[in-house]
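Just one protein chain is left out here, and the rest sit where they should.
Moving on, here comes subunit A:
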Amino acid sequence: MTPDVPLVCITPHISPWPAVFHVKPPFKMSLRSRYSRICHDAFRRPSIYANVSQITRKATPAWQTCRSVASTPNAQKVLFPGALNSEFTDTLEVLRPSNNKAIPTYRVLDQYGEVINKEIGVETEDGEALELYKNMVCLSIMDLIMFEAQRQGRLSFYMVSAGEEGIAIGSASALNPTDVIFCQYRETGVYMQRGFTLDQFMNQLFANTKDIGLGRNMPVHYGTEKLHIHTISSTLATQIPHAAGAAYALKMQNMTQSPDAEKRIVVCYFGEGAASEGDFHAALNIAATRQVPAVFVCRNNGYAISTPTSDQYRGDGIASRGAGYGIPTLRVDGNDIFAVRRATKQARKLALENDGQPVLIEMMAYRVGHHSTSDDSFAYRQKIEVEDWKRRDNPITRLRKWLEGRNLWDEDKERELRSRKRKEVLSAFDRAEKLKKPAIKNAFADVWEDLTEEQRSHVEEMRDILKRYPKEYDVDHHEGGVESLDELLAKKS
């Protein structure tokens, strides 16, 4: 069991972890100055390269705490521009990350639903906790039904969140509604917590005429600008640099808006597999150098399709990488929704300090479901392993134990909730499945802002084919039939 640890963010410039320096007494590293400021000041000053002694005479640059420099006989630190606070050592010590203690995992509840630190508590009102619970149950019911529906051939694809409901719903509940979100694809709970309705889910899954995505995307690729969540792309990790850039946009906007307006951050979700992509590394690095108000949430669920974390990385999870980029970092028990909430709130607060800084949170979980409906995970992991995890711990049962411990929940309420949610999901399912497919014109619209001349000729050619061979195509299943192409062509570009 993970020990009860206070929620301490690993802040790279003051953290004892990892032990980067071999510090010899009596010299101490300066803990006063912010790492970022040191870097900025040093690099903005061209004279650093021209005349070092001149600089030492000047007043209070942040790195003046270095008492002497490389050029003097008793230098204790080097002013290499790449590592300003590095002291000399005569001990040749190889840094072995495996010798470090693993980064602790923060939790509020133990797996029996008991609060570990009674003084801090769960920082959640009973009513809100009940809402979170209901949303998690609703998500798991929708998952079961849609997974089954895919197996029956009613829709082409689906992905469940089993085991990760707490991460999505808990973190989304700790954000402001106007914070901008970038998801990977297993964050259905984020949408649900933000108010994406069951009808909206179903319309997207069936890609019908009411689908916000106009029937263009695979199932589970939700998106809605009203809830400030960008549309999901199947490609992995591509959203992480977007989040850094979007957060920079928000940083600029936060600075120029009226002081009493709510400041916004960007939150970006991704899995531990996606964190192997170059995009992840590029994103965290640029987020750190531009000091953007972004929270990067890694869902470490143990598997990237079939690839276990042992084939994915050899460091201490994803959290250990935060230090490398100079980013404050947390690791959290993803099965503990209260821990997820508290960490996210803390990260949000940190992200807005000093006009912005990125924060990395690694949420630990176990992917209970298959990767997707295309996957059979028992080809690469034991069924017993999954059953074991299901039985041992999951975010829904843990919160339920806490609720029951406070007499807020019981078997009757559970039964009533499940039956009600099931009916709600199924009636939304029914409504969505009956709707027509979106208009065919949506195949061509929005590629460019306006239809191009070439596209126009393609649309004409296609319309001609559809009209001359009416028996070969199911155009009537689409809203407006072939005529929707006429509308498209009539529109002046």
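The rule is simple: a residue touches a chain if its C-beta (ideal position, glycine included) is under 8 Å from a C-beta of that chain, and two chains touch if they have at least 3 such contacts; residues count from 1.
In the analysis below, contacts and distances are computed from a predicted model.
Asks: Out of "GPI transamidase component PIG-S", "small monomeric GTPase", "3-methyl-2-oxobutanoate dehydrogenase (2-methylpropanoyl-transferring)" or "Replication Protein A 3B", which one is the UniProt protein name for the chain not included here?
Replies: In UniProt, the chain excluded from the picture bears the name "3-methyl-2-oxobutanoate dehydrogenase (2-methylpropanoyl-transferring)".
Asks: Check each of A:123, A:225, A:353 or A:376 against the chain that is not shown and name the one that touches it.
Replies: Missing-chain contact among the listed residues: A:376.
Asks: Which of A:176, A:306, A:354 or A:382 sits in contact with the chain that's absent?
Replies: Touches the omitted chain: A:306.
Asks: Give the residue, chosen from A:228, A:290, A:345 or A:458, that touches the chain omitted from the document.
Replies: The one listed residue touching the chain not shown is A:458.
Asks: Among A:118, A:383, A:471 or A:492, which one touches the chain that has been omitted from the display?
Replies: Going through A:118, A:383, A:471 or A:492 one by one, A:471 is the residue touching the chain not shown.
Asks: Touching the hidden chain in the complete assembly: which of A:134, A:154, A:290 or A:345 does that?
Replies: Hidden-chain contact among the options goes to A:154.
Asks: Which subunit A residues would touch the chain omitted from the figure, given the whole complex?
Replies: 141, 144-145, 148-154, 156-157, 207, 214-218, 221, 233-236, 273-274, 276-279, 304-307, 311-313, 373-376, 379-380, 390-391, 396-397, 400, 411, 414-415, 418-419, 422, 426, 429, 437-438, 440, 442-444, 447, 452, 454-455, 458-459, 462, 465-466, 468-469, 471-474, 478
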